[in-house]
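The block that comes next holds chain A.
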Amino acid sequence: MKETLIDVKDLCIQFQTPGGTVKAVDNVSFDIKKGEVFALVGESGCGKSTTAMGIMQLIKEPGRIAGGSINFEGKDLLQLTRDEMTQVRGKEIGIIFQNPLDSLNPVYTIGYQMTEGLLVDKMDKKEAYKLAADMLRDVKISDVEERMKTFPHEISGGMRQRVMIGMMLCRNPKLLIADEPTTALDVTIQAGIIELMNELRKKYDSSILIITHDFGIVADIADRVGVMYAGNLIEVGEVFDIFDNPRHPYTRLLMKALPTITKEEGRLETIRGSVPNLAEERPGCGFADRCPYARDFCHHQKPELKQISEGHMCACHFAEGGLKDEQ
Partner candidate 1 sequence: MLKNPMFLIGSIMFLVVILAVIFAPLIAPHGYTEQHYDDALTGPCSEYPWGTDQYGRCIFCRVIYGSRIALSVGLVAVIIETVIGVTLGVISGYYGKKIDKFIQFVTDATWAIPPIILALAIVLMLGSSAMNVAIGVAVVSWAQFTKITRTKVMAIKNLPYIEAAKIYGESDLSIILRYILPNLVSTIIVLATLAMPSAILSTTSMGFLGLGAQQPMPDWGWILQDGIQYIRKAPWISMAPGLAIVWTVLGFNLVGEGVKELLDPRVRV
Partner candidate 2 sequence: MSSKEREVLVQIDHLKKFFPLRKGGKNAAVRAVDDVSINIYKGETLGLVGESGSGKTTLAKMILGLLPPTESTVMIDGKDIWNKKEQKELRKQIGAVFQDPASSLNPRATIYRSLERPLEVHGYSKEEAKKLIYETADRINLGHELLDRFPHELSGGQQQRVSIARAIMLQPQLLVLDEPTSALDVSVQAQTLNELLKLQETYGMTYLFITHNLSVVRYMSDRICVMYGGQVMEIGNTAEIYADFKHPYTFGLITSAPPIHPSFRNRKKNLLDGEMPSLVGDGKGCAFASRCKYCQEICRTQRPEMKQVGEEHFAACHFAGEIEF
């Protein structure tokens, strides 16, 4: 069994809105092992990105972390001071976003931005330059010397995302958070980035937390998967367990909603209703209103995330059996 790198426990993130308190992330617990790729997957508004921002403590007003702990290498990130957290960010945990242009400074060259972080770590200038150049080669950028002198807007979207990954890996973080890293890119470019991330994780043995709505990306890269719905983590398991033996009704339906067939073979499964309003108090299971298997008590009693088999956890009253494929 591999060592745990980060252990998120009962993380709660709330947003104060005129309509009430929105529980964007509600008692979410999961861990990521060393060298592992963990995917948080779910539809828009499920809280997956908020969870990532919570780990980085980049939650903006009117949101706040309302409780829980994030144990990272023996220290609780939520107990750190601002300065200590700044140290952790970038150096120990790196993050890349969907749109790399937002995270790159348009007025500095790529070379400058690549080495900036290393210089903060008191590295020699020449050494930093060499490391940055090597890293760009690692992320498959050609004409590295030339590229170091260009500005972010002068290169393509795919290349920018590679630069971002390289920049993050430069400081050799123990955890890399990738928030929808390929959503804005074409599939052929996306495939290259996924391939690159797969190679780099082997080379640097860093853990990756990937946030995505695309089960295809999960299938391509994740070791373990956490499925989120309406602020709750509803199922966690090995990637093969999630794909072959999903236990939560939501995961099951979602898997059948994926267009993996042709129209001659049948129709996709749909999920009735829509996502609940997170500002309303819900005593029961968040999915109960849409669940074809829901019973009365599903609406009143919230299911806990509990282990149903080795490494497979599910938050459903019927997870251990009794879920029949009839509606």
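For anyone wondering why these and not others, all candidates are chains of the complex that A comes from, given by their letters.
In the analysis below, contacts are C-beta pairs under 8 Å (C-beta built on N, C-alpha and C of every residue); 3 or more make two chains touch, one makes a residue touch a chain; residues count from 1.
Model, not experiment: these values are computed from the prediction.
Here chain A is displayed by itself, and among the listed chains 1 or 2 from the same complex, it touches 2. On the side of chain A, the complex with candidate 2 involves touching residues 43-44, 156, 158-159, 186-192, 194-195, 213-222, 239-240, 243, 253-254, 257-263, 267-271, 274.
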